[in-house]
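Note that one protein chain is taken out, while the other chains of the complex remain in position.
Up next is chain A:
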Amino acid sequence: MTPSPTPWRLGVDVGGTFTDVVTVSDGAIDVTKTPSSPQDPSRAVLRGIEEAQVETTGDTPYTALETVAHGTTVATNAVLERDWADTALITTEGFRDVLEIGRQARPTMYDLSTSKPDPIISRDRRFEVTERLDERGTVETPLAVESVEAVADALETTDVDSIAIALLFSFENDDHERQVKTVLEGAGIDASFSLSCDVHPEIREYERTLLTALNAALKPRVDTYIGNLEAGLDSLGITAQLQIMQSNGGILEATQVREQPVRTLLSGPAAGVQAAAHIAASHGFDTALTMDMGGTSCDVSLVREGTPVRATDLEIGEYPIALPMISIHTIGAGGGSIGWIDDGGALRVGPRSAGAMPGPICYGRGGTEPTVSDAHAILGRLDPDSFETGERDVTQTHIEGLVADKLAEPLEMDVEAAAAGMLEVANASMERALRVMSVERGYDPRSFALVAFGGAGPLHATALAESLEIPTVLVPHSAGVLSALGLLVTDRITEQSTSMVRRLEEIDPTDIEARFERFERESREKLGADVDPERFSFERALDLRYVGQSFDLTIELPDEPLTPALLERIVERFHAEHERRYGHAAPEESLEVVTLRTRTREGIDPPALTDRTGESGAADAVTDERPVQFEDASHETPVYDRTALAADVTVSGPGIFEGAGSTTVLRPGQTARVESDGTLIIEVNE
């Protein structure tokens, strides 16, 4: 009997420049990078998988591949580029403009030339049908079938291939939406349908209509993409189901995700935060800020109790997305952000970026504008020789010359001061982003860990931690490819919700219990019947508020049937949470339920991330020593090959750690320790 091949798992994350493949086999983690293929991202994904199979698993057969988890930007890019299917919208009579009116606010207050984002579906593709439900879902005006048939006639003359249906109060009663679909299908309309009662059955017609429209507009494209990818995987002989990362921090079968592409808008970034949270937790840090800094932007998130904090008020491409998504605050500060002088004489950095082409001067691809990376090069933190991407040699003198011309001379500073100034200005805006995610939400970062990743994150994190008095910085081993790794430490999750606005005193707990049970049954079906029941967990929550207010609080429920006694405990918990979050509570006032939520989870055993270190002591891992500027003084600073360092080695700052796709700056007075999973733990304020 031949030994069965070692099982392996694979995560693949598509970035703007590179597609990263992480494989885990027998505890060993390997990374393969391959150039992305923006025209059809699935080509790079499949190529990367093939390369990884040969190079990192020693040709372990695909039949032993247990998991293929994927973070995709197909939906996100379609939104940012407004490049989507020809879509129609059907609304209740009198409401076809809701999608375009939005919340009637203008995007910026002092810019007279500002404009609203284009409506996802233009006015000539928005149709009305005669019907009306009241606030409890009772039919006031029955659906007029002839009004739907008139829409069918109008659709005949268009090229619409996706249709969104969003009627008022459909979260209370979905009959009319489903009837509209049936009538259209009966009239021979051949299109893909998105119904608001399926996509987002929650109160607030603009947000629900928008999500439904967006879902409809994205569906054909995402469907094609996933179809191509699955066919490709199939032809490689991969039998494992393709799993896609959702914005909520869970993965789910591609077959489910294709119906709701709107749930993948933060697919890639969510995986990175998920990995950062996992690494922080594995080192005993349940509460953390994470920063993912790449070439053009920096994403900041908050982790509490080991889980990334989620929000329902994020925007993607100016559209408000009311689905629970990992809360990510993005600012335009990255390694490629350009330094400039405004007409008041202040030194500014970003939001304009040199991007990947031509990129910073130090990349040697013809860039001439001073960027954050160039400032690091001038100050000795980055070695321009280490950029293998450039076609031409770039010398330190060349970088300094351009920075002198563009910034230092006009500002009457020396070049080092201008470079240090750029970093200080960039750090100021990142510090602000970190404060938005912590202090502004009522959390004190002085007890947090800061997890830094992305190519440029570890260059800045140690200085930011000092300003914010964050005691510990964690730099994961694969700081440059954390998103791909995150795909393999993520549970499978499916979520359901429905709005049901009722005063608490008129609620029958058995009624809500029945709905929860129905959600759980449906979720279990979605996740697949063959899953070990031990691994399932159901999380229930109620959005509650004081009657008359419209700020809801989500209260998590314990895992037990909803009884009147439990309801009383929930009410107490609501008052306490209100007090904690807003500083006051009104226990004498009555409450109402707004929305019921469940999250069903199948736990995944994350791969063990051990033995990712080298064998050298600190002295042996030094590859270079160079002067590095910290504040006003230059320090002779050792440069360590990070991958060579052995576990438990401790290094005192200053120091530069190179390797694994990022460079880490250890400042004077700080100490770094190497953990067995390759993470650097830096003690900041001693």
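Heads up, the rule we're going with is that contacts are C-beta pairs under 8 Å (C-beta built on N, C-alpha and C of every residue); 3 or more make two chains touch, one makes a residue touch a chain; residues count from 1.
Assume contacts and distances are computed from a predicted model.
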* Asked: The complex lacks one chain in this depiction; which UniProt name from "Nickel-dependent hydrogenase large subunit", "Phosphate transport system permease protein", "4Fe-4S binding protein" or "Hydantoinase B/oxoprolinase family protein" does that chain carry?
  -> "Hydantoinase B/oxoprolinase family protein"
* Residue in contact with the excluded chain [from A:L347, A:L504, A:L566 or A:A646] -> A:L347
* Structure fact -> Among the options A:E135, A:E315, A:E525 or A:D648, the absent chain makes contact with A:E135
* Asked: Pick from A:R178, A:R304, A:R352 or A:R432: which residue touches the chain that isn't shown?
  -> A:R432
* Asked: Mind pulling the chain A residues that touch the left-out chain?
  -> 94-98, 100-101, 103-106, 108-116, 122-124, 134-135, 168-169, 203-206, 341-348, 411, 413, 417, 420-421, 424-425, 428-429, 432, 435-436, 439-440, 442, 501, 548-551, 581-584, 586
